[in-house]
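Removed from the display is one protein chain of the complex; every other protein chain stays in position.
Order of writing sets the chain letters: A, B and C. Residues in each chain are counted from 1.
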Amino acid sequence: MHKKIFWKFFIALAATSILLAACAPAPSAGGATEEEAGCKLKIGYVSDVGKINDQSFNQASWTGVQAGAEALGLDSSCYSFIETADSADYETNINSFVQEGYNVIVTSGFAMGQVTRKVASENPDVLFIGIDQQQVNENFEPDPYDNVAGLNFHEDIGGFLAGATAGLMTKSNVVGGVFGCQFIPAVARYEVGYHNGVTYVNPDASIIDVYHPGSIDQCFSDSAFGSETAQSFINEGADVVYGAGGLTANGALITACNQGAMVIGTDMDQFLTLPEVKDCILTSAMKDIVTGVSDLIVAASDGTFQGGDTYGPSMLAPFHNLDSQVPDGVKTQLIDIANKLSTGEIDPCAPFQDSNPNTFCIPVK
Amino acid sequence: MRLEVFRITESEIAPRTATGKAVSHLSNLGVPVFAIFTALVVASLAIFLSGSNPIEAYLALAAGAFGDLDSLITTMIKTIPLLIAGLGVALAFRGGLFNIGVEGQLFVGSIAAVIVGTGFHAPIYIHIPVTLLAGIFSGALWAAIAGFLKAKYGANEVITTIMTNYIAIRIITWSIGAYGPLRKAASVVPETNSIFESARLPELIPGARLHAGILIALLAALLIFLLLFRTTLGIEIRTVGMNLHAARYAGINVNRTIVLTMALSGGLAGLAGAVQVMGLSPYNFTTGFNVGYGFDSIAVAVLGSIHPLGILLSSLLFGAMDAGARLMQLRARVPIEIITILQGLILMFVAANQIIRSLYHIRAPKGQGEVNLTQSWGGSTD
Amino acid sequence: MDVILVGLFSLAIIKATPLVYGALCGILGERSGVINIGIEGMMLIGAFMAFMGSALFGKWTGAAFSPNLALIVGLAIGVLSAALVAALHAVLSIHYKIDQVISGTVINLLAAGITDYAANVYIDPSHLSGVGVFPEVPIPLLSQIPILGKIFFSQQPMVYFMFGLVIFLQYAIFNTPWGLRMRSVGEHPSAADTVGINVNRTRYINVILGGALAGLGGAFLVLESVGRFQKLMTAGRGFIALAVMIFGRWTPVGAFLAALLFGFAEALGVRLQFGDINHLYALVVIIAVIVLFVGAVGLIRSWVIRSRSSRSLVVNLSLIGLGALTLIAAKLIQFPDMAIPIEFLGLLPYILTILALTGLVRKAVGPAAIGRPYEKQ
Partner (left out) sequence: MTTPVLQLENITKHFPGVLANASICFDLLSQEIHAVLGENGAGKTTLMNIVYGLYKPDSGRILVNNEPADIEDPNDALRAGIGMVHQHFKLVPVMTVTENLMLGHEKTRGLPLGMLGRLDRKQVSQEIRSLGERYGLRVDPDATVEDLSVGEAQRVEILKVLYKGADILILDEPTAVLTPQETEELFEIMRALVGQGKSIIFITHKLKEVRAVANRITVLRQGKVVGTTTPDAVNMAELAAMMVGRAVLLTVDRGQSHPKGVVLSVEKLTVPGKSNQPVVNDVSFGVRAGEIYGIAGVQGNGQTELVEAITGLKKSVSGNVKILGKDITNLGPRLLAHAGLAHVPEDRQKHGLVLAFSVEANLVLETYYQQPFSDGWWIHPQEMRKNAKKLVAEFDIRTPSVSIPVSSLSGGNQQKVIIARELSRAIKLLVINQPTRGLDVGSIEFIHKRIIEARDQGVAVLLISVELDEILSLSDRIGVMYNGRMVAEIPASAAKRETLGYYMAGLRVEQSANKNVS
């Protein structure tokens, strides 16, 4: 008896879903052959093996694409994305957009740097924007292509500013940092910069930095690891916790926040992206991918697009809710440090004992 | 006296099995086809809920997999590792072992191929086979650990292979990481050096990406078929898999067979890893490489009813889904996770074939031995 | 040193908690004869739904209720959802008699796919926010005990609940009609059948109850640890839980101790990154502690349980002696400064599992009827 009802229900469900499918709007576009009216640009985005909604640089990149498209007034059918599941697919995925007739292709992540340049050299008519991709040849010599813009950031500067903030704001003189994959240079730059920043303003502070020991499928996505690690920082007396490394770092920020510590975010202004920490987040070490990508897309549209490396600004996000708790002295000191960093007076990436060698920092100027 | 015989007579049995053969072949093929269809229907609900058009999505999926020559090539490239690794999982299943460690063995095979492929220069006809063998042997050796622990201590291979997976992946992550010995000098990316030209698999059609790995995979399928069903070792593996006690009784060295089965299974996984680094540009191992093939290959093996021919078809299906996912995202804006859901549903409907049979009124074939894949969970091999 | 120890052990307990919940899920299933490698998936669904429940409740009711109520609602929904997923596992493996390992694999695939997908299409675009975590509740008086008080009695509610559950299940599995029936179904289902126990119903109930416990483990990650759902946040804990279950010989207390050892090994891996402990020294110490632990557990077993097959007194005492001696020696020796790569520090739990399975610690034999669907002859 029960079984029959179950099957009837099941069949009904299946039938409805077919109907729903049939009633849904008809396929809008056939493919490359049809030029859609209203698309003055078609923008494609290929993510790194992380996911689009990683609340980190993949998400920022895609948000940047959307922002750029909106600025140009493009219909949502004019831009699309492919998430990469396997690093062996980078080239196929980029080429898919080429074949579908896209004009601007955004790829994110240093790992796709060489592949993006390869496809770009084969398709000089298509413009490419590579995030975290230095335009260098195999011997690390600058080698710009006309149709590839590399959007890069000095994460070490961002990390240094975060570290300085932490070092100035800590009362217990213990600060912690939870980081994603130690073999990813951007993460290493944040970590080394952070360490140097704390030491610069507060040489007596003890700094506890922890990377996730796992492989790429874990080290950015293990939020429980971040959380547990933050908990142990609190047990050690830390009162400021910095997190850089996707979901792993997010876990650390939320837990540290719940435990009453102040936290510092990364990449985006995490006051906005991680509402759980809005009452204890001091600031974020911003890497403004969104504006950077958006600007480059607009440039692609109005013909001002230039190949080669560009560097986005590295800065701190507003203090938001904690603004009143940050003394004016600290604020001026941070501005001073930011200036020194921008002139190269401070080297945020200076190696220290046992520091991560995987930074590949580019000096300012 | 009442003396009728109520047991079935031979004349009753005979026609059933004669036609039964044809019927069972038909329904053997029918179940997976209907299972795939049902999975597509169920998954279309999820696609619809996310605001996309399921039909558009599936059309894009098909176009991305078979739409043009380039898509076809992508499908074939995706099929290669799934086919080889799927054969590995199936071989273990045939021997009564569940090798969840394919992921790690595949990594080990890739790394070994990289070490040999970048270790020395040699003529192509030496370098390629040696590099392939390095992948096979390293994967085999890594898997044989679990086989040995099973044979010697009765340690359950599901748990040990999960653990050896973690161990392999962590060590390899270290080896290409910031401090690792295999890290390509002066590279921003955590990657190894590219293997030398002499150890790269040649492209079948120059410039078309499709490399000789497809031939290796097909050859592997043929060899595994012959091994399982035409050799004495195959009989031994299947006997151990079906009935450990009878195998022991028949004088088969059960412990040796377990270790050997595991090693062969791992060898195939290692081969899959080696073929990947030897066949795909930029011919090196990097972070994010080959993630997930180990687990997909389990689904491929079960979907292919652990038979080389079936696996040929199921790996093609999964390869096509992986390949088609690009256009499905690009054209229909459907997140790639739908592929995982789809694969899970297909596996479920194929394994629970009664659901499909009762939905579509397919009769079950009689007298077929069900393969119990987990015969010695937790216990020793006694 | 106290601070380090307290830190290490409270971290170990936090890391152990989801593992214990997962292992208890495995125990209920396997004790009644159903393998569950879908623990990972059930935890993931539990985590996802606990977040959805608490966050949506918090969002819809605004500040009308205390956030703890939202957390409790989330907890309930997470537990129920995981139980529902377990029901799917039960239907597939008991009713449809499909291979239980395959059924578990299906659960894992579907859970990963569905939660990822739902997070993409709903959580992220809607900027759904978590409502915080359960607060720490130090137990009066007990939390004042030096060291132990800080480790065991200054925790969050779900940690205490885990302690209680371990003790309760240890009692219930071995001393109540429910436990007796469950074990009989896992050991000799046809014997249970002949005395009127409904084998399949018993299995359904226990697999589903187990799913609820896995849901607790998942909910813990969201409601006490991280504070929001993150994709694939279980990160393999369900599989480790399986190993914990076997290591703990299918008993709740055993699983708890095993999980603690795992948690400790992992916590140590993290703690050593702090940079204030010599890595080699730590390694020697942990090996000594494990030897001590094994000896002590063996000693307790042979005294308390009078287990027939336990190791001899001499072996246990010499293990304890060896461990203690090593500890003292480690104190005296000056170890060279050497940083072990963090990837290797993280390997300890996995190697421990393999050692546990090879019977170097103790031979593990599971329930006799495990993995086989019950059919009347």
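In this text, a contact is a pair of C-beta atoms (placed from the backbone, for glycine too) under 8 Å apart; a residue touches a chain by one contact, two chains touch by 3 or more.
Predicted, not measured: the structure shown is a model, and the values here were computed from it.
Considering the entire complex, the omitted chain makes contact with B, C.
Touch with the chain omitted from the figure is made, among C:97, C:188, C:301 or C:372, by C:188. The chain that is not drawn here is touched, among residues C:4, C:56, C:80 or C:172, by C:172. Residues touching the missing chain, restricted to chain C, are 172, 175-178, 180-181, 183-184, 187-188, 190-198, 368, 376 (touch as defined at the top). Where chain B meets the missing chain, the touching residues are 1-8, 10, 12-14, 17, 230-235, 238-239, 242-243, 245-253, 367-369, 371.
In this text, only the chains that are shown with their structure count from here on.
Seen from the C-alpha centroid of chain C, the farthest chain centroid is that of A. Computed from the mean C-alpha positions, the centre of chain B lies at a distance of 30 Å from the centre of chain C.
Averaged C-alpha coordinates give centres for chain A and chain B that are 34 Å from one another.
Residues of chain B found to touch two or more other chains are 170, 173, 177, 179, 335. Multi-chain contact residues of chain C (touching two or more other chains) are listed as 116, 120, 236, 343, 346.
On the side of chain A, the complex with chain C involves touching residues 51-53, 55, 59, 182, 208-211, 213-214, 218, 221-229, 231-232, 235-236, 247, 250-251, 254-255, 257-258, 273, 275-276, 354.
If you check the complex, the residues on chain A that touch chain B are 7, 10-11, 13-14, 17-18, 20-22, 24-29, 31, 44, 48-49, 52, 80-89, 91-93, 95-97, 99-100, 110-111, 113-115, 134, 139-140, 181-185, 188, 213-217, 356-358, 360.
If you check the complex, the residues on chain C that touch chain B are 30, 35, 37, 92, 96, 98-103, 105-106, 108-110, 112-114, 116-117, 120-121, 236, 239, 242-243, 246, 341, 343-344, 346-347, 350-351, 353-354, 357-359, 363-368, 370-372.
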